[in-house]
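Before any comments, here is the structure.
Shown here is a partial selection of chains from the complex, left in place.
Read from first to last, the chains carry the letters A, B and C; within each, the first residue is number 1.
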């Protein structure tokens, strides 16, 4: 039986690790503040004292931390992933990190004889809990195939996208479409308001037609209640659109609609909406 | 039993009239070239020689023609709707017409003692055939209520939106969101291409997440085959976005994302894509 | 000696007529409220009771009124231009009017045997007073040539641009470039502010370089004093940008930068800045 490790038990990580345990996998966990390990240990996981110890005890180790700096620290820090890495072991970083960081980690892992996969996810807290994440894997294909049973426990879909960097790039494309679509939606919602139309009716009509989608349905209802608790914080949504535009820039690819949406999100940020849900761009469209 | 009339048997009208007949309604039809009446007569409809004759024979007469000029001609021309109009009768124009034309027709119908409803539809040929249109009604509410059984035969949803003009305005809002969303989608699809990502994978990921919708699914697959036969012609999509922007202009309402999308559609038009499906804006995003 | 007429003595018209008189021309004037004729009569002009009387008394009659409706009324109303028109006389409408109105007036004037020129001007009150207007003439070329001495008295430059409509179209192009340039300027000014740079320094640097121009110089200084008294009202500037975009739309010509600027002006309008100078778009760029 495969031995799995999981590093980083934040909102996302603890839900993902729990799904691994519940699916019957043999899982060793670690978190910087060890209290977060308790519920998982109760559910059947083992606990280790350092990232290195998790890697030593596991065939494949997964990680999910908050940003590129945390990913680097986890890998290169004292008692970090590299210290436990050895020939044949797999390391799967499911954090959202940039191409450069991902390549540096890949090189270091391979340097120790290991195998590496970046596997950022699409989906937030609720899909993480329900095992409904979408997993965007890129790097060593053999590792992807061995990790599939684990991915199946954490997500409803996993895709192997190619070389390291493809996972992160794909996530940017998805989030760029989603953000621009949200901007378009809020421009329509606010136009309806100003034209004296019922946004309730608009939502019903949208939901009955060819562009019916869960985001309009869920966020549209919340907008009407002026409810913008963050599922996906606006500042992160704007960052992803900006990074997608920069990717386009590198490739000499114009994206005028996306660029306009980015400016609306930036205006929303200057209105102090950074930590609201990204649907709060509605307030910028209204003003 | 209500006696219904139907004027204008083009692609949309003949499908809508057929659904009325098939639902067991007593329907009298007319079309400028009378051959189009034949299949409906075979299916059980009566045929009349003029629009006036249809109105005379019916409690409620529906019309669906191509543009505001055709609507005016139908109403005010020789042997037109007005000549058959009398106290209590209803006239429901389901064409997509502008506010001014709709108000002129409303006034004339009321002047003859009749009742008027504008009821543009959202949806194209296939939903018309399957009785899955979305009907955006505005004008005389009592007529809306009496027309409900007929609307139920033609559409899967009908809404009463308020005064004349609200139906047309709502349709613009819906089409503006749809068009801008299409532009955002094609910018993402073309970014994926330029970044060496698989658009097949992108479509699968989009379809698994919060913005999954029939349009991305259907049009995305067709785009990959470079297939742009017109379900909704690009020139009409651009016209609707432009009209929505003008509505915003009247209301002093900025819509920068929509305005950027409009310019992409205009560039697509200058590339000669007027009569392709509106998803052909993909070609402008690619270039 | 040529006999000239002038109809409409508003802010622009009275300054233009005065320059004709001061240059030694024989001028007959009319205004709806006749008191506005007094200073001109003192300066040497004759006064007539109706537009028709002015036309009867003149070889070439100039007009400058506020909008297309006023132009139509002046031409077609009782005792209007047409009633005095006869073979060989010239009529030069210097108001800013749309293509359709201009063509209708042209046809009517020609129908009476007369000759017609549209001649909108670029420049506002001060250039009108100083005889520094730029005159954009279009229509009958022989009339343009005969009107040159009068144009020389009113403007520093006059151009013959072609068929009726070309004058109005050229004015839109000029105002569209000016408006978009103003939006770009205010985005830079506000970026400087937010970056803690001195706008005073920025203005000095701009004025020393390749894009040095009177508008940045004059409006930039006023912006720093938060002074936006209308030389060119913001609502009119936005209208001209919108009309230029519509012209582009008719010609299938995308203008994304202009479209983005238009949305900023629209947001400025929704902030209540309609009657400020168009440089008040600065306030939208700042927020």
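FYI, a contact is a pair of C-beta atoms (placed from the backbone, for glycine too) under 8 Å apart; a residue touches a chain by one contact, two chains touch by 3 or more.
Here the structure is a predicted model, which means the values were calculated and not measured.
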- All chains share one sequence and 3 are in place; how many are there in total? 4
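Here is the rule we go by: only the chains that are shown with their structure count from here on.
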- Note on the structure: Greatest centre-to-centre gap (Cα means) from subunit A is with chain C
- Between subunit A and subunit C, centroid-to-centroid distance (C-alpha), Å: 56
- Message: Counting only Cα atoms for the centres, state how far subunit B is from subunit C in Å.
- Response: 41
- Residue numbers of subunit B (touch at least two other chains): 248, 253, 255-256, 259-260, 263-264
- Item | Residue ranges of subunit A in contact with subunit B within the complex | 122-123, 134, 136, 156-157, 159, 161-162, 166, 169-170, 173-174, 176-178, 180-181, 183-185, 187-188, 190-192, 194-198, 201-202, 204-206, 208-215, 218, 244, 247-248, 251-253, 255-261, 263-264, 285
- Message: Under the stated contact criterion, what part of subunit B meets subunit C in this complex?
- Response: 242, 248-249, 252-256, 259-260, 262-264, 266-267, 269-270
